[in-house]
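Structure in structure tokens, see below.
Every protein chain of the complex appears in place save one, which is left out.
Our next item is chain A:
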Amino acid sequence: MIDQPHRSRVEVMRETVARLSPGEAARFDELWAAYSRHPVPLFARRGTDLPVGSDILVSHLGTWAPLVIGFLAQTYAGMVIEKTTGKFGARLQRWYRRRGQRRRLRRAVALMCRQEPPSFTDADIQLIRLKAFEAAGLLGYPEPDQRRFADAIASALASGPDVATGQTPTPP
């Protein structure tokens, strides 16, 4: 592990966006400001917000910054690797979990500029990489883009020489 005392979690996000889409990196601060004011989980349930929306999901393919910010914020809030347990009262449990998620996400986002990235174990990083691959797929990204996104996330979280050189680690 390389010691990087001045590298905050937001900087990790910025670097990841720059690696995936240099054009969007110029607008990173604006997008991060918008996200930190209204942090929202990547897979918020539809229909709970406003019933008057057109419900035609607009295309976001080709954009990376919102995906990186949303996914890494959830990762730092510990929402990506948590598991649901039990079947009894599953709906109530899901509702309670979502409430907890939003609260945790808000807290994590508030501290993100000041905190350093946590040290994930290799097993955690492999799991997060898998989740990143799935998340991009669920949002409609084609497979090469899913792989690219997962690699970028894994390399950002692993830190060390990979981050410095821009080399992605070997896929699991």
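The rule we apply is simple: a residue touches a chain if its C-beta (ideal position, glycine included) is under 8 Å from a C-beta of that chain, and two chains touch if they have at least 3 such contacts; residues count from 1.
In this section, contacts and distances are computed from a predicted model.
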| query | UniProt name of the unshown chain, from "ABC transporter permease", "NADH-quinone oxidoreductase subunit K", "Peptidase M48 domain-containing protein" or "Spermidine/putrescine import ATP-binding protein PotA"? | reply | "Peptidase M48 domain-containing protein"
| Option touching the unshown chain, where A:13, A:69 or A:150 are the choices | A:69
| field | Contacts of chain A with the absent chain, listed as residue ranges | value | 23-24, 27, 31, 34-35, 37-38, 40, 42-47, 49-63, 65-66, 69-70, 137-140, 142
